[in-house]
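A protein chain is absent from this complex, but the other protein chains hold their places.
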Amino acid sequence: MTLTNAVPTMARWDEDRFRRIRRGVLANWPTGAEVDLDEAAAYHRAMAVTKNTAWKLRQARTEGKTLVQPRAGVADIEQHIALLRRLRDAGADLLPTTVDSYTRECRYDDAERGLAQSRQAGRSLLNGFPAVNYGVGACRRIAEAVDAPLFARTAAPDCRLTHEIMYAGGYTSCTAGAIVFSLGYAKDYPLARAIESWQYSYRMMGAYHERGVTLSVEHYLPISTLVPQSISMACVILDSLIAAAQGVRDISLGIGQQCHLAQDAAALRAYPALGRHYLDAFGFNDVELSTVMSQWMGGFPSDEGQAFGVICMAAMAGYLGGVTYMISKSPHEAAGVPTTEANVHGLTASKMVLRMLADQKLAPITEIADEQAILEAETRAIVDRALELGDGDAAIGAIRAIEAGVIDVPFSPHRSNANQALPARDWRGAVRLAQFGGVPIPKEIREHHEAELAKRNAGRQPRAPWELLLADVNAISDGMLLPD
Amino acid sequence: MTLTNAVPTMARWDEDRFRRIRRGVLANWPTGAEVDLDEAAAYHRAMAVTKNTAWKLRQARTEGKTLVQPRAGVADIEQHIALLRRLRDAGADLLPTTVDSYTRECRYDDAERGLAQSRQAGRSLLNGFPAVNYGVGACRRIAEAVDAPLFARTAAPDCRLTHEIMYAGGYTSCTAGAIVFSLGYAKDYPLARAIESWQYSYRMMGAYHERGVTLSVEHYLPISTLVPQSISMACVILDSLIAAAQGVRDISLGIGQQCHLAQDAAALRAYPALGRHYLDAFGFNDVELSTVMSQWMGGFPSDEGQAFGVICMAAMAGYLGGVTYMISKSPHEAAGVPTTEANVHGLTASKMVLRMLADQKLAPITEIADEQAILEAETRAIVDRALELGDGDAAIGAIRAIEAGVIDVPFSPHRSNANQALPARDWRGAVRLAQFGGVPIPKEIREHHEAELAKRNAGRQPRAPWELLLADVNAISDGMLLPD
Amino acid sequence: MSSKGTLVLGVIGADIHNIGITILASALRASGFNVVSLGILVSQEEFVKAAIETAADAILVSSLCGHGELDCPGLREKCTEAGIGNILLYVGGNVVVGKQDWEPVAGKFAAMGYDRAYPPGATPQRVIEDLTADLSARVEARA
Partner (left out) sequence: MSSKGTLVLGVIGADIHNIGITILASALRASGFNVVSLGILVSQEEFVKAAIETAADAILVSSLCGHGELDCPGLREKCTEAGIGNILLYVGGNVVVGKQDWEPVAGKFAAMGYDRAYPPGATPQRVIEDLTADLSARVEARA
């Protein structure tokens, strides 16, 4: 799996390079031999269009509907199929297959061991479905067992073989992003290598597109607990440029819910125009854009009622933000992988709120406009600075921006992350920056952050930003938005 | 229990009349002998003020907080106490004691039988706590076992003995209303008698007040599935006038959630000024007013996730309406009396949403103002007409208004109810009237109802109002606001 | 018989939940039954009396409030005493207190002599189908 450590540009790979590296990728586990791109593209073309994510998302956008996708993945394929069918019956519009942690880290031998031990124990010891170990045929069995688009939910700096297997297996979308997954999931995986690994995956999707099959990606920064939405959005936009350059033609721009209705909705409302702006600037006018929100990605309350409160607030924010689809959580979130029933209830609660609100055709709440203007200005400032640093190249720019702390993700485990920016919630629970580090937030907005944070701290014992942040991190799981 | 059938006026009873009737009331079941009003008032005065509902509501109003009260009642007192303690630990601000159906109907011998059979079966065969059979001492045991205000949740045309026992037993509030409970809970109990029976209860609370103890009432029309909020509100205001006239000094004005955010919030926002207007007009300036919302009182979805969706929407509406307190439902609502855990989860979900929203200090959504103007005009039209019919007397006016169909409650089981008004949801799910019957809705608003309903029906097969109503009644339990 | 049959419908005991029977009555009427609705707070005696007076084919007992185990036993016996022991008896609503497994509950009501018992949220369609089947089975049996 030869990957250079040189700084990659965003330029589209030539066929040769893709083919050369591909041999190594597919050789990495026996099931790689099952993949034949032409045959797989034909398989997709023969599939009902209703099973294609891009088609389904386009339909939802046209009808102004919000779709819901839960997370789900277990070690045993029969149980996994049963789980997906139950979720589909309960109203899931898009069906997930969450891949286990070993597979994410390309540790297929460990996944094999986990699979064997799971079979022995009669329950899943793996936290997801080890798709690579199962191979293409097994994935197609899943695809043929359900009547909705399938989503490969895996995330790491290198998901190439998983993508090969699952896309050939009839999946039509995946969670994605070189930058977002490096900053969210990696410690010392070099950024340059991560970008190349993702360029491979994107090029592969491009190859499908050239064969008449549109595959979709969902970009979002998974470590979103208190990361300002603009920082997430900037990463997502850069990843989207990198993806589009390789030929990806259907992208969902994602955020994680932060439980502040106006700010969450504002991010979702800002996304389409922002995304369009940058993609068009690079000439990617034919890339279709959707928006997606993951329900609260921080520590969940262990009380199941409170968990439903968070879930229903997410649905509310998604509705106000006109989101295309939403990834639902369950009342078991704090405890562990949910039972089927708990998973279903997270889904049905979300859909109930979405449906009831959709009928009411509410105007956006007044607070959204202000937050949207702020997020737009911030995101543009970060992306523009990154592109400037990269001399107009999104890949180079992203790496330099991270190294310069222009992109700085609080809590990122990645060694390249600056860790100088510190967020905090303001007096109304909106996420602001208490320390800006190298993040180029425009001056007036900086002052706004400071003023809103000052209102929160007014009349209280002064607290160190770090201390405040700790309290804020635990607040939702303790049952509130702002800690007392 | 001598009650006349003559039309009662709202005039305050003289001591003599109260004392005379009281003997009969207390003689109705042996535990009645335990009640001594002076001793009971002293008991209340010695109680911590934090256990007084009026005090707690005033505090909530001052702090702008929303309190939550679940429903709960089982046959066995030990289990009932354990249940209340658990709910209190989970954050219930006001503690309920839901009284069983036999007690509501004054069938204490049947309640006794239900109690005996419950003990035998080791589970509650009664749907509530038979407070009269237990008596004053038992109620005080409950009051002393918990540290929050206790609410007697009983409802019927005649709750006099239950009130005597529970108020003497340390309870400080009850669900109430001659008009609302006649129309919601009775078939052929004469309205005049119901008013007299409630005047007795109110006079009793007045007697406590004169002894330094403020007891509270919660007025709301329990049959609220699709009853326009203005009709509910008119009934509640008339009941409040009748109550205040006998000396009640703390009243909560209630609605049932109808799952339309703006309309529910508008009703709650309209209430304080409307209530103040009428109470002041009659000189009851010293009556304190709160607002209360019961979460959706129609058929609940049996899917527990969907049920949480409804519960969280209620919290959202309550927040937007600035409600003083809310009665929470549980995910078991459609199935039966909830387990303790299910009850707790309905409570914690509600509180989570309320807390998260409170921190965000949102401005009212734009749709509220229009709905509020409509509800105010409608409610005033109905109440004014009723008072006119009663020559300025709320009791006489209420009876005549019901008989004239000026007050007309869809689905009411009461034989005096006209059943000519038919509601329906409009294109955005707001509840309108499709047939007005004798309800004096002002002309422009009438036209507004018609126009909004026409938008819903535009381009569809014409349906009879009754047919539409049936579909609307089942919609929420089927998982949506507007049926397809 | 011009109608599909005469049904006596009511809410038993101290129970006041009348929305379900309102919906049910209108659906049953629309599908051709002759429905005699007694409303809420109906005693067993009133059910029997109405069934005799109207020569009803079935009694439909609604019990939502949870007191079904207290209010429903004995109705079959009262019917028998009154000479209508074979009348079709249905019960539905939320017939017991709390969320319980349905099978044992159904068994209890069968043992009380109810021909059919319905779990919470039974749809009018299902009731109509069952009534149609049960009543025509009886007509055939008599023929």
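Going by the order they are written in, the chains are A, B and C; count residues from 1 in each one.
To be clear about the criterion, contacts are C-beta pairs under 8 Å (C-beta built on N, C-alpha and C of every residue); 3 or more make two chains touch, one makes a residue touch a chain.
Small disclaimer: the values here were computed from a predicted structure and weren't measured.
By the touch rule given at the top, the unshown chain touches A in the complete complex. Listed residues A:Thr31, A:Thr97 or A:Asn127: the one in touch with the omitted chain is A:Asn127. Note that of A:Trp13, A:Tyr102 or A:Trp198, the residue touching the chain absent from this view is A:Tyr102.
Across the entire complex, the residue among A:Gly114, A:Pro149, A:Gly275 or A:Gly346 in touch with the chain not shown is A:Gly114.
Counting over the whole complex, chain A has residues 100-102, 104-105, 107, 110, 113-114, 117, 123-127, 184-187, 223, 225, 298-299, 302, 332, 334-339, 342, 411, 413, 466, 470, 473-474, 477 touching the chain that is not drawn.
In this text, only the chains that are shown with their structure count from here on.
Chain contact topology: the protein chains form an open path, each linked only to its neighbours in the line.
A comparison of C-alpha centroids places B closest to the centre of the full protein. Centre-to-centre separation of chain A and chain C, using mean CA positions: 54 Å.
Chain centres here are Cα means. That of chain B falls 30 Å from that of chain C.
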